[in-house]
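What follows is an incomplete set of chains from the complex, kept in their original frame.
Chain naming follows the written order as A, B and C, and within any one chain the residues start at number 1.
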Amino acid sequence: MRHVHHDLKVYGKIKLFVGSGTKELGQKVARKLRLKLSECDIIEFPNENLFIKLKGSVRGQDVYVIQTTSSPVHRNLMELLIMIQTLKLDSAARITAVVPYLCYGRSDKKDQPRVPITARLVTDMLEAAGADRYMTLDPHAAQVQGFFSIPGDVLQASRLLIKHINKDLKKGMKKPVVVSVDLGFAKKGRDYAEKMDMPIAFIEKRRVGNNSKAEALTLIGNVSGCDVIIVDDEVDTGGSIAQAVKVVKENGARDVYLAFVHPILSANGAERLGALPIKQIITTDSVPIPPEKMKFLKDKITIISVDDLLGGVILRAHQGRSVGEMFNE
Amino acid sequence: MRHVHHDLKVYGKIKLFVGSGTKELGQKVARKLRLKLSECDIIEFPNENLFIKLKGSVRGQDVYVIQTTSSPVHRNLMELLIMIQTLKLDSAARITAVVPYLCYGRSDKKDQPRVPITARLVTDMLEAAGADRYMTLDPHAAQVQGFFSIPGDVLQASRLLIKHINKDLKKGMKKPVVVSVDLGFAKKGRDYAEKMDMPIAFIEKRRVGNNSKAEALTLIGNVSGCDVIIVDDEVDTGGSIAQAVKVVKENGARDVYLAFVHPILSANGAERLGALPIKQIITTDSVPIPPEKMKFLKDKITIISVDDLLGGVILRAHQGRSVGEMFNE
Amino acid sequence: MRHVHHDLKVYGKIKLFVGSGTKELGQKVARKLRLKLSECDIIEFPNENLFIKLKGSVRGQDVYVIQTTSSPVHRNLMELLIMIQTLKLDSAARITAVVPYLCYGRSDKKDQPRVPITARLVTDMLEAAGADRYMTLDPHAAQVQGFFSIPGDVLQASRLLIKHINKDLKKGMKKPVVVSVDLGFAKKGRDYAEKMDMPIAFIEKRRVGNNSKAEALTLIGNVSGCDVIIVDDEVDTGGSIAQAVKVVKENGARDVYLAFVHPILSANGAERLGALPIKQIITTDSVPIPPEKMKFLKDKITIISVDDLLGGVILRAHQGRSVGEMFNE
């Protein structure tokens, strides 16, 4: 990655801030960009109210704030919003919210009456705070782009997972097949399968009888004698993954791999994943995994950093150059 | 359906207008509501500009405009927008755009760089014109609800198709199985299958070799010896359906049925469907099928009217009563 | 308080929802209004994301949501915002956010460069979510009314405290004097003093020397031989109050009383207040005090409920009657 050429600038100089939720990734992105992170105080008062003070002016500058909205979700989200407003009030020329993991992505439609579309609320809040642009990785539904009134870059960290598997893992696999756990993820699962040149199978969940809690899982497609790569966008408590592993094993799968972008791993998700007969877990650092969760996973997890991806896109956005070119599009 | 009780009104009296694209359906909805359609002149000048004049005042009233945005798409869309603005300028209390088929639904995300999200543009235009609420049927992606800043009712005419199949067709079928043609439709296909208590199979399309035009189709799941119900949200030129019929037949399917909500049938779509070995086509009148297309289909098509569905929801919206109740939700 | 006369309604029927932060107060307001609270499920998923489902329709109705934004602050705020959006998407006729304690009230201006005005961010978020009106009690600065673009009712629960003191406590006091702890509260302190017909004194805090942490407190005015009523809008950790009690005692005060509207009592605030030589604490239930804090205070605290105040204003707002009349204004 080349150094930032300030003389090519469109909107002042590049300024990079990092929120509490993404300290480590932020540092890595800054190193990729050969930039020093811009500093600010983030204080939490005893009444839980947050307070931010930028340590230097951003007037007329091109500012990027990296903050993932994972646990503590609402605090991190609010911190991001306050940061954006602070930057706006300090007359930044352009503010880009870089949110590797955007919370509430699964609340993206009313599939029953009288429920919210919280993903839209979150995009509205980012705009109300003053964001001019946004960046995010692999949202649950790509349509969230249409929730924003501001332009942005929706990036696919899944490409990094695919690249890793194709380069390092695929040659050691036998009859590999992709398995998509969620039918809402079927099309994206197909994209994985196509780019890795593997067939695909699906797991269908269906409620059983009158008991709305009981679910029957069916494998559609064939995994017998195959190495299986289960793919998803995020893993939360790992419940669906545990069911899926069981189903593919029952259907004769050999080794099982798991690839997903966002390691939310809430509740006992990490412990559960650690206990499953999964050969390897491939994910990213879009969400930090704290040590107390990492200990369950460290033997079989590969974390691909998104630092290069985010850094490259930030640089091109700043310089007014094509982002699509990075992906030969 | 009960008569409109004007004394229960929340926003003035109910007024129902119908656009050029939906004359017949509009009349049917009016009859269901035991209302006389409100009249207006819709004139097209030699320079193609449209002009609308309402024949009566809508001040302070609760107005519904039914207009499907099928062919001629842009003219019908513009007519709808002009109508909405005319109603707003005449000081309607509330304007609901009832758009059985909402155009540009497939342009709902940027899945490659430098392309539009036209579905969002369309929702922005409806709001810019002055719509206070909207109603639509089975949009391509349910997430389009999140594109709107105004509230609305996204209704599922697919329920009517399912009800019809369950009631009239299912008992005559042998080992019926649902087939979803598009992996983006996998989850909704599953809903069809679940509500009809049938298994599901999928057709996967994948590009072949370096030739980006050639596609290979794979059936995932089993249809051998089964009656197949191909399901989708809309059928346009019928190309994918023709491929799907071929694949399921090659995989040993018995009779093939086709169920979809929106009969767009552009280009030679009607003729192509008519020529396929499909036993029965079940669709709705969300989009009018002109006689010259109907002639290819009349032997095997069943059109379920959405008049009762739209009428019921309009009435409840007007009276401030629950719409979810209509569906036991 | 009279019963709600539905036939006087302006915006549909009154519907009252209560958020997690204000369950008890909400029930009391409902009882005052002789209404049954509207029900909804509020679920927190393992990934901390909240989900709301209304149990009944609010189409065309006049909806009030009571939610105080005290601890857990960000979760309660987000719950309120999601609730508002859910109501909007269900086509409520009017949504009033009733927020007895509005968080971030002290972040109401930039008194140094490069800091936020979070109070404005919060009002923007309420509007972005879809609130049509708001109600709140004794905000830190009355100017927050100007942060809203929507109309609302800013109510003074301090009147309840004053009324209580005038009626039950004043006659037992000797030479009572009001003391305002914060010079930003001087004018409101004067209002207390005027309405209780007592003189006023002030405590001034000033940094000492070059050490920015050290503060000197000065009493301006006279409290010698007087019973003192310290007044403030909210008490957080109680640090300033502890200093104030010390100062007035050093200046010869007799008994000390403490009156404030919002019992935030974060960190060890309750314990600290409990340990101070204060004869009586008078506050409200705008913020719930959990039992583990209450135990430190129960001997000397009087909690005046704001239920009647909120209920009365909700009723008048619903009926389109003057709220000012309640206060002879």
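We adopt the following convention: a contact is a pair of C-beta atoms (placed from the backbone, for glycine too) under 8 Å apart; a residue touches a chain by one contact, two chains touch by 3 or more.
All values reported here derive from a predicted model rather than from experimental measurement.
Summary of assembly composition: all chains derive from one sequence, 3 are present in place, and the complete complex in the structure file consists of 6 copies.
Here is the rule we go by: only the chains that are shown with their structure count from here on.
The interface with the largest number of contacting C-beta pairs joins chains A-C. Seen from the Cα centre of chain C, the chain whose own Cα centre is farthest off is B. Among the chains, the centre nearest to the mean of all shown protein C-alpha atoms is found for A. Chain A and chain B have Cα centroids separated by 33 Å. The distance from the centre of chain B to the centre of chain C, each centre being the mean of the chain's C-alpha atoms, comes to 50 Å. Chain A and chain C, compared by their mean Cα positions, are separated by 39 Å.
Among all residues of chain C, those that touch two or more other chains are 56-57, 89-90.
Per the touch definition, chain C reaches chain A in the complex via residues 45-58, 71-75, 77-78, 81-83, 85-86, 89-90, 103-104, 106-107, 110, 112-118, 120-121, 124-125, 127-129, 236-237, 264, 266-267, 269. Per the touch definition, chain C reaches chain B in the complex via residues 12, 56-57, 59-61, 88-91, 93.
Listed in rising order, the residues of chain B touching chain A in the complex are 108-114, 117, 119-120, 141-147, 154, 182-184, 186-187, 189-190, 194, 199-202, 204, 206-207, 218, 220-221, 322-324, 327, 329.
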